[in-house]
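Below: one structure, written as structure tokens.
Removed: one protein chain of the complex. Kept in place: all other protein chains.
== subunit A ==
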């Protein structure tokens, strides 16, 4: 995470992994790259090892999360400075989905609404089913976790949405779809698992139909100042602990995402910091974990889940320090 790169190494890494950025570099010449390439550092934390870790983490933890928090595996959206309760959590999680759609400008109009949607990092299908119901759309969900995919499928059949929603075990960086399939490309809190952010966004763009909307809601670290090459050592240390517990590769900033989207010639790029709107979430999760039901479930689950739970205060710490930013980035594929 703390590797320092010389400019020439930086340039060659980026050129090898990112043909789209190659054009940008030749135009910008020697101008310092704002975007920190994650390629080399992430290689150690990427590949089959990371994917297996992610799959196993969710295979193990999915059930306990679902028991307490339901089928939406993402933050709730709250009014800033309010408090969250488990009772109100589902409404907040639904609100998160609605706020994201609204921010991105997704239309409800019967002629313009999305009819083919991909849920990238679909968990047990909470967003997939919600979007299918909202728009009457066809939704494909992909996840690395076979346990989640099966659970998603069972829940979908139980809700009689099997005609609209289906799930595959697949890699977001190698989506098993031909180009240009989806009017809406949805990534709700899965971006943090992607070891190669540029490839991740490139795949989202590839499967988006012309004119299609891409929505990424994800955890980022704060933007670097113009004078900074990287985060401060204590910040890196904190993120490393979180990465280790949640099977996350190296983080990037919202500015990095915007830069990537721009380099892919995506349009209407927008970003927002919703950290204040999710701040009540982690304390509520911790509280739920400390209930009798929460603790016994944790003890019955595996070490991976427990480690994930123990690291939750670090997330709160990260938010409080302004290091961790809950971010939404949306954009549109050109027609």
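Here is the rule we go by: a residue touches a chain if its C-beta (ideal position, glycine included) is under 8 Å from a C-beta of that chain, and two chains touch if they have at least 3 such contacts; residues count from 1.
As a convention for this text, contacts and distances are computed from a predicted model.
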Choices "Cell cycle control protein", "Proteasome subunit beta", "Multifunctional methyltransferase subunit TRM112-like protein" or "Pre-mRNA splicing tri-snRNP complex factor PRPF4" - which one is the UniProt name of the chain not shown: "Multifunctional methyltransferase subunit TRM112-like protein"
Contact with the hidden chain (one of A:61, A:140, A:190 or A:218): A:140
Full-complex contact with the absent chain, from A:93, A:181 or A:327: A:181
Option touching the unshown chain, where A:56, A:171 or A:273 are the choices: A:171
Interface residues of subunit A (partner: the chain not displayed): 47-48, 51, 115-116, 136, 138, 140, 142, 144, 146, 149-150, 153, 157, 160, 162-164, 166-171, 173-178, 181
